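Once you've had a glance at the structure underneath, I'll fire off some questions.
Only one protein chain is missing; all other protein chains are in place.
We call the chains A, B and C, going by the order they appear; numbering starts again at 1 in every chain.
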Amino acid sequence: MMIVMKEGATAEQIAHVVERIEEVGCSAHLSTGELLTVIGAIGDRDRVAALGLEMTDGVDHLVPILKPYKLASAQFKKGERTVVEIDGRRIGGDHFGLIAGPCTIESREQTLDVARVVNDAGATMLRGGAYKPRTSPYSFQGLGVAGLRLLQEAKDETGLPIVTELMDVRDVEDVVEVADVIQIGARNMQNYTLLTEAGRTGKAVLLKRGLSSTLDDLLMASEYVLKEGNPNVMLCERGIRTFETAYRFTLDLLAIPALRELTHLPIVVDPSHAPGRRDWVPAMSLAAAAAGADGVIVEVHNDPEHAICDGPQALPTSDFADYADQVRRVAEVAGKLVTA
Amino acid sequence: MMIVMKEGATAEQIAHVVERIEEVGCSAHLSTGELLTVIGAIGDRDRVAALGLEMTDGVDHLVPILKPYKLASAQFKKGERTVVEIDGRRIGGDHFGLIAGPCTIESREQTLDVARVVNDAGATMLRGGAYKPRTSPYSFQGLGVAGLRLLQEAKDETGLPIVTELMDVRDVEDVVEVADVIQIGARNMQNYTLLTEAGRTGKAVLLKRGLSSTLDDLLMASEYVLKEGNPNVMLCERGIRTFETAYRFTLDLLAIPALRELTHLPIVVDPSHAPGRRDWVPAMSLAAAAAGADGVIVEVHNDPEHAICDGPQALPTSDFADYADQVRRVAEVAGKLVTA
Amino acid sequence: MMIVMKEGATAEQIAHVVERIEEVGCSAHLSTGELLTVIGAIGDRDRVAALGLEMTDGVDHLVPILKPYKLASAQFKKGERTVVEIDGRRIGGDHFGLIAGPCTIESREQTLDVARVVNDAGATMLRGGAYKPRTSPYSFQGLGVAGLRLLQEAKDETGLPIVTELMDVRDVEDVVEVADVIQIGARNMQNYTLLTEAGRTGKAVLLKRGLSSTLDDLLMASEYVLKEGNPNVMLCERGIRTFETAYRFTLDLLAIPALRELTHLPIVVDPSHAPGRRDWVPAMSLAAAAAGADGVIVEVHNDPEHAICDGPQALPTSDFADYADQVRRVAEVAGKLVTA
Partner (left out) sequence: MMIVMKEGATAEQIAHVVERIEEVGCSAHLSTGELLTVIGAIGDRDRVAALGLEMTDGVDHLVPILKPYKLASAQFKKGERTVVEIDGRRIGGDHFGLIAGPCTIESREQTLDVARVVNDAGATMLRGGAYKPRTSPYSFQGLGVAGLRLLQEAKDETGLPIVTELMDVRDVEDVVEVADVIQIGARNMQNYTLLTEAGRTGKAVLLKRGLSSTLDDLLMASEYVLKEGNPNVMLCERGIRTFETAYRFTLDLLAIPALRELTHLPIVVDPSHAPGRRDWVPAMSLAAAAAGADGVIVEVHNDPEHAICDGPQALPTSDFADYADQVRRVAEVAGKLVTA
């Protein structure tokens, strides 16, 4: 942490800051310029941050130097990349994951139908929601345990690993029975009790970036999972809130190379929710693959017009094989292979 | 809901949309202009929304006409305003609530010291966190039940009603024993299971606006509490995420007159977190009162330099009486009285 | 325009709105639901908008139905796409433009060196700034006319058409002598006098999206050029301001499919400014091509370490041929050919 003193800060003020830094077992290093002094606090970042020196007399502002996350940082694995592997299917490193399936589990026929199509087209995993976070309390909230059972059936038939959302810590046991990957939704990205419980299950976790979360926020959230001893976290960009109203969210693909520099964790993109309409989903999927994403998680439905939830953004099963081929081609240009 | 058809939409396409609207028991009303046709869907908004007509052939886009929230809407109470009353202390309508206290409950001395000062200066309620949502898993997470006990002690001594945060559905019973108002933090604004459980307690709820939540999102979140039969919800503006980096968040005071038009619920402002530094807190508090807020919830500490959390933004207890006087003066210009 | 009346609006209030609409030669069409009335104003959108009905008694809000731009709209060319052609080099439709060159013209050697390299690697046009908009008045503001002369020399030698920025209406004559494409920078996107003068030159215009401009704002700005009888406008996405601070701007690639639906104009992406660092530029260039952009405009320098301006984001000339190959491969997957 660097503490930038105000122009005209007195020797006493500087000494007081140094003293407080030393009180918490860190050392202070002064750098005196023509106009002002900068104090480098060397040692445990968190202890210095906890001092709250921002309003101390003579202090202008603080500049953090080290990142606040540890286990998630690229340095932690010294350049090696995390590869999440489930039943031989890999995501991360040179492996591109194509995760596909319906937004919401609605019925046996829908679930199995979609699962077969995406499996035949070479998908890596099956996605599907049994518990749905809905903006309105009056909207369909998911089939719950009955939905989880349908996912199990689809897994039994196709062998596809299951990605499904956990919303409530009280559902952990039910979800863990079926899920291979626990999805934490964007709205729950900073639901720390949920993150901790997800971490404790030992299952892989797909963590969606919150609508207004910085990459640092996302990595700090992943730290809640990782600190439980669970190394299998995948980060998911799904669109951020901006001023633009031509689409629901602004898909932030620059996050891909940026996260690649900051962390060893795989980076997956959800190309469905930001556009909110299926005709823009392929362009965003290819762009994600071209930008170096480790996977996409895309919504597919056998009858989008009658989907209970988010039908307009679901790719119809009839288009999925072609879509998968195109994604595969672009991923290859970016140096990755889709693993089915 | 209005369905705006594309220029050149065919008669068949229009007929298909009309048919789908009628299928869900609503009626369709056509308005044909020179260039295009607009179809008004009259009836249950949610049913029409669930049709997902956005990508239906010939449809350009949809325009919702009615707001998605019901119990929170100004129309629901026909212009009457909700006044939350606890032990004779009121917030809402002509009553301005001055809620003050430490960010985090740290110790018996700190809690009682702050409670006495804010009580003497005429505060309406005491705030203080026993469970703290922290960006870092390595930061202090609050005293938990021990913190709740200290709040109880402060309440016993001063008579101040207690506002404290609930983060985990498994803590509901403990929190309810002490809290008069359950605070739902910004990061949990869309934690729907938490909102539902808070609603069921029957305690008043102070619901903080999420960092990137629109006013509609906030009102939909309040609907989760209200629908449990709990009418005592206070909304809290605490700053939104924008591109500006000169402060932690951008305090959105225009939300005050806008919410006043949309809802009957009281509107409280947290002037502490957006600036993140105490010298800007009075200006934002006065501005909130001037803009017509129904209250402020402000952080106060007896020894800010050694606070465990957010010390730089805490008002020192020594300044609080003057601060309260100024807020009171401006609230009066805006037509409100502080109730202690 | 749809005028949504408040619940409880009186018959007189509705009649008054209808009267005002008819006063400006439009007709009004009523749609009466269970709760409220919506009035469709049929006729000239601008005249109804100019009425400013938003605060008229009984009016809740207005919903524009038609887009405010005309010449830029996809409907204007009935689905045909604009192809900008200069000396046989095409951008738009199936043609992908690779525009490359230094940020700022610094010297004869730099300019010619970069021009030769990008020409050899098959670039479509040469970019380079003689007038530079700088945040600081103390920064280098460009070589001016001397810079324009160097661009002319590069064009004479390589045959590459020139893309260069116009900042001041008083420089139009000088710029027009050399430029094949006049660039309007993001900061000047709503400098309407500049847009009008650029339109009058008859030269093609590359219009950069402002940092906080919606797609509608961008298209309205293009309308200022188009209305001068100049059909050759290229739109350029270069990053928008958001809360994320891990990069300078958030590159908004979802704008590509969205603009393709809204307008017939070619869509170019600047992959250099948003990351602000060269190692992320290839990923964003490939993503732009994959998402269906009609071109990229990228910064290249022969000695980035000593560049006067934006060196960290410049690709070194030594990497350019490989870069161009990769972009070409992805553009081909997206169905486009690079034209040199």
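One rule holds for everything that comes next: contacts are C-beta pairs under 8 Å (C-beta built on N, C-alpha and C of every residue); 3 or more make two chains touch, one makes a residue touch a chain.
For clarity, every value in this text was computed on a predicted model and none was experimentally measured.
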*Which of B:S31, B:T164, B:S212 or B:N302 contacts the chain that the document leaves out*: B:S212
*If the hidden chain were put back, which of C:I14, C:I91 or C:A307 would touch it?*
C:A307
*Which of these, B:P68, B:G92 or B:P275, touches the one chain of the complex that we don't see?*
B:P275
*Touching the missing chain, which residues of chain B?*
212, 214-216, 240, 242-247, 250-258, 262, 274-275, 279-280, 283-284, 286-292, 326, 329-330, 333-334
*Could you list which residues of chain C touch the chain missing from the display?*
46, 50, 52-56, 68-69, 133-140, 167-170, 187-188, 190-193, 196, 210-212, 217, 220, 223-224, 227, 240-241, 276-279, 304-305, 307-313
*Which parts of chain A are in contact with the chain that was left out?*
2, 4, 7, 29, 31, 33-36, 38, 40, 42-43, 63, 65-66, 75, 212, 241-243, 245
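Just so it is clear, only the chains that are shown with their structure count from here on.
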*Compute the distance, rounded to whole Å, between the mean C-alpha positions of chain A and chain B.*
26
*asked:* So the centre of each chain is just the mean of its C-alpha atoms; given that, what is the distance between chain A and chain C in Å?
replied: 31
*When the centre of a chain is set as the mean of its C-alpha atoms, what distance in Å lies between chain B and chain C?*
39
_Residues of chain A engaged with two or more neighbouring chains_ = 212, 240, 279
